[in-house]
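Below: one structure, written as structure tokens.
Shown here: the complex without one of its protein chains, the others still in place.
Now for subunit A:
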Amino acid sequence: MKKGKGWLKPLALLSLTGALLVGCSSGNNASPGTPAPTQKPVEQVAPQATSTDDEKPIDGGTFTHSTTSDIVTINPIFGNDTASGDVMEYTQAYLYNRNPSFDLAVYPWSLAAELPKISEDGLTYTIKMKNNAKWSDGTPITADDLIFTINAIKTPETGSPEITKYDKVKEMKKLDDYTVEIKLTQLYAPFAFGLMQKLAPAHVLKDVPFKDLQAHSYGKDPAKTPTSGPYKWSEWKQKEFHVLDANPNYWGEKKPHIQKVVYKIYADQNTQVQALMKGDVDLVDSIPVTQLEAVKAKGTINISTEPGPSYEYFAFNFDKKNFPNNYGLFEGQKTRQAIAHAINRQGIIDNILKGTGKIMDAPFLPGTWADPGDAAVHYEYSVEKAKQLLKEDGWVAGADGILAKDGNRFSFEFIFNSGNSRREQAAVVIQQNLKEIGIEAKPKALDFSALVDQYANPGKFQVLLLGWQLSDPDPDGISTFGKKAFPPGNNAGWYDNPKLDALWEKAVSTVKQEERAAIYKEVGKEISTNLPYVFMYQYGTPRGMTSRVKYKDEFKPVSMIPYGETFGFLNWWIDDTKK
């Protein structure tokens, strides 16, 4: 889980929710006092296959995908924001794709011909590419493109945000026009997932100095951007829309049925949802939960409420300097466990998230191969247990009802980004939940950028309420919990656990997946016992799709993988006759 994009995603959300007051903050107060039911499956109204077997795909038609932010670039070396990623899903082919269970896979639309061959020592990867792939301008896609792309990304002068993916690449050798051998400096299992890469065209960019690549028009000017995927980029009207037409030079044996994709930019989520209900757009991947009922009532829209690859956390700070009298409030493991028991996570999911979330006990996506399952400790909502644990840890109620120990009141501030209504509402519940066990927790909303810059990056806060997007299919979490990632790294709370560090290291130097999975089981157990975070829940935003879009079950959207809303898109078709 290289969580690089984690902090970008809330920003994207912020830009949508922050822009408008409309509807974002309509309150659906949770009832924190009610005991939580034990974990239950979320309501599944995922779109099932929307066609029967006897229906034949129809060629033609236009599919309109809506968004609330414009792209940065569709040059795979630089584009790593959600909108750019969306447009690249249609226009740029992956070397390797991922399948619905988050594993590396080769599909007819992947550039690779077969899965990478990994040497015995785990240091050498041999990649064989298809020999018939072409850019939309007709130039063949070869080993040169792969070598060029990785080289550009790993060179610091380029300024690629993806640089950490390839910093362990020692050398690359072109064995023939379609085969590349990559040697690593050290054994590093997550590298395989790093190969889930879209390529940049060497024939267009190879003479551009690395430092000038970002300013180059490739990826920003449709006329100068040959693409490798099933669609070519025909038009970009800044801040309004993109037009993508089926690529006439597309090399894949499976050609798209849908002839044209419009990627349309809306000012905010509410405007977007209105457009979905009017039939102006076909896909909205973030319906505010407050509007879910209205969309359902429309009847012509397939809704999925399965959570996506993101989770929310409540992170403790272990640096005593952040507390009065240098007295770290969260030193005691039992204290942290008490807080986990006291927060009514299921209540928040049911009432604020409207059931569109799942409780998480460890930083691994439920259902993936690294998910430790029951090996992780589950903290059910229990005020009694919480009080008991606090007592065992030496906390005693003071005169004002707030707990105290060694003359220090149990009072702290927890910060989160403003403009995120889900988080704002959850903060109120957390505050009330903790008050019930004698802890004074003061919520404080801050502008996202200020929060990262002044609090999270330097590690100066008491508690942080934020989320991670698990954009990388690899479960490695050392860059979030390891000592090496102390601020300004992602380990914002200065969490130091040598036992865990050793386990993370061991896991990335083990290439066999079953062995790695066993190690992550141990990680799950250790981290959920020791609790640097209260892992809150996996969440996602409900997705809506008009019923004119048809697909067979095997090609339905997948919520769990990033960009999974268009998984199998090549096999979809538009049927306007049966609305």
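Here, contacts are C-beta pairs under 8 Å (C-beta built on N, C-alpha and C of every residue); 3 or more make two chains touch, one makes a residue touch a chain; residues count from 1.
Assume contacts and distances are computed from a predicted model.
Undergrad: One chain of this complex is not shown here; going by its UniProt record, which of these names is it: "Diguanylate cyclase", "4Fe-4S dicluster domain-containing protein", "Ferritin" or "Ferredoxin-NADP reductase"?
TA: Its record in UniProt gives the absent chain the protein name "Diguanylate cyclase".
Undergrad: For the chain not shown, which residue from A:Asn420, A:Ser479 or A:Asn571 touches it across the whole complex?
TA: In the full complex, the listed residue that touches the missing chain is A:Ser479.
Undergrad: Identify the residue among A:Pro100, A:Gly398 or A:Gly489 that touches the chain left out of the display.
TA: From the options A:Pro100, A:Gly398 or A:Gly489, the contact with the absent chain belongs to A:Gly489.
Undergrad: One chain is left out of this view; which of A:Asn99, A:Asn151, A:Gln214 or A:Asn530 touches it in the full complex?
TA: The single option touching the absent chain is A:Gln214.
Undergrad: Among A:Leu175, A:Val396, A:Ala450 or A:Ala502, single out the residue that touches the unshown chain.
TA: In the complete complex, the chain left out is touched by residue A:Ala450.
Undergrad: Using the document's definition of touch, tell me which of A:Val72, A:Ala445 or A:Ala518 contacts the absent chain.
TA: A:Val72
Undergrad: Identify the residues of subunit A touching the omitted chain, counting contacts across the whole complex.
TA: Touching the chain left out of view, subunit A contributes residues 2-5, 7-8, 11, 14-15, 18-22, 69, 72-73, 78, 80, 156-157, 159, 161-164, 167, 211, 214-215, 219-220, 237-241, 262, 264, 266-268, 270-271, 274-275, 277-278, 280, 447-454, 457, 479, 488-490.
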